[in-house]
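Every protein chain but one is kept in place in this view of the complex.
Let's look at chain A:
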Amino acid sequence: MVEITEGCALAGLPPMVRLVVQGRVAALDAAAASLGLEAPPPMLRVASGIGGSALRLGPFELLILPTWEARAGLDAALAPVPHSLVEVSDRNVGFLLEGARAADILAGLCPLDFALSSFPVGMVTRTLLDKADAMVWRTDAHSFHVEVWRSFGPYVEAQLREVAKGISFSLLTV
């Protein structure tokens, strides 16, 4: 963790398994069940079970962050239903943005409302961070899991630091 401004730290997340499941209701149900979930999460929400987390990014799409043990079970669970299962572990890089100022920093790059009332804990969405496609997941009141495509990683990190620098500067002047 590196503190990028007072009350906000940024860290790169270690490599993890990421899978995109696309399909109709039956496929999403099967994927959720294999993670130990009763049902797939509703739109823009995350559900976590013993087998990992399922992030509902689209009406027919889940991003799955499975545990190592659950990875193999997913193939078997999805086999009987029409679906697309693509491993994108290496396509994305993840950041952890943590601290009381984390929401302010994201708000500097994105027009979404990051107030806790409109972007509650457990909400996830794809959006734009400045000019780069990104996925933002609120894991806690003051922490966000941000994912971008690997080639956008250095750019998004630089932009996050730039906004943080501005916040540090305004903290100095008040």
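The rule we apply is simple: contacts are C-beta pairs under 8 Å (C-beta built on N, C-alpha and C of every residue); 3 or more make two chains touch, one makes a residue touch a chain; residues count from 1.
What we mean here is this: contacts and distances are computed from a predicted model.
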Subject >> Per UniProt, the name of the complex member that is left out, chosen from "Succinate dehydrogenase hydrophobic membrane anchor subunit", "Sarcosine oxidase subunit delta", "Peptide/nickel transport system permease protein" or "Oligopeptide/dipeptide ABC transporter, ATPase subunit" >> reply: "Sarcosine oxidase subunit delta"
Subject >> Among A:Leu19, A:Leu57 or A:Val146, the residue in touch with the chain that has been omitted >> reply: A:Leu57
Subject >> Hidden-chain contact residue, picked from the options A:Ser48, A:Thr67 or A:Thr127 >> reply: A:Thr127
Original post:
Of A:Met1, A:Val25 or A:Met43, which one is in contact with the hidden chain?
Top reply: A:Met43
Original post:
Given the full complex, what residues of chain A touch the hidden partner chain?
Top reply: 43-44, 57-59, 61, 111-112, 125-128, 133
